[in-house]
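See structure below.
What you see is the complex with one protein chain gone and the rest in place.
And then chain A:
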Amino acid sequence: MLQFKLVLLGDSSVGKSSIVNRFVKDSFDEFRESTIGAAFLSQTVTIKDDDQDVTVKFEIWDTAGQERYKSLAPMYYRNSNAALVVYDITQADSLEKAQSWVHELKNKVDDNNLVIYLVGNKVDLTKDDEEKRVVDRDVAEKYAQENGLLFNEVSAKTGEGIQQIFQTIGENLYEVRKKENTTNNSNMANRAHGQVDIQLPRPSTNDSTSCCS
């Protein structure tokens, strides 16, 4: 099983915990306490590599958006393989905050393979009332493209797009790992990256091309 570390960053009350909760428990709370410190959870996704099912386990750090915990963030993103940077499409300054997180990640994390996913949350609010939107999709998308980020708008409330985020990240990281393993093709089953313990699945068929070759 592949294991990846993922961190969620973003301003307070943009919906980080709600996104994780949707992903892990497939539920949503209208009244959710603001996170203090950080919460650690895990959840798996299954991705397809040709005909093969690959299980990817995410170890997730849901950090607190409150300003006072900001200085702790490096502890959580330092060893991450992926970062979800979340903003609220109904709050303009939350995008600015997200951009500053992206900036910090790019400066502080050495790993060139770090997957950064920019997420605009709470799209459900614009469904009845387009007025509520203050961050244009195009603006955020353009920013994401320029900076090489993945991007989507989602809703933790309805669940729209949530699973897909993790699926995409899983697939991306899997590809990266596969390439890495091909280039240093010896000992592929036991390679470790940072603290992450990676075990690529052994081919379940006789077809020797089905895995990493």
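We take it that a contact is a pair of C-beta atoms (placed from the backbone, for glycine too) under 8 Å apart; a residue touches a chain by one contact, two chains touch by 3 or more; residues count from 1.
Just so we're on the same page, contacts and distances are computed from a predicted model.
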{"item": "Missing subunit (named according to UniProt) among the choices \"NADH dehydrogenase [ubiquinone] 1 alpha subcomplex subunit 6\", \"DNA primase large subunit\", \"ADP-ribosylation factor-like protein 6\" or \"Vacuolar fusion protein MON1\"", "value": "\"Vacuolar fusion protein MON1\""}
{"item": "Residue touching the undisplayed chain, where the options are A:42, A:100 or A:164", "value": "A:42"}
{"item": "Missing-partner contacts on chain A, residue numbers", "value": "12, 21, 24-25, 29, 31-42, 66-69, 72, 75"}
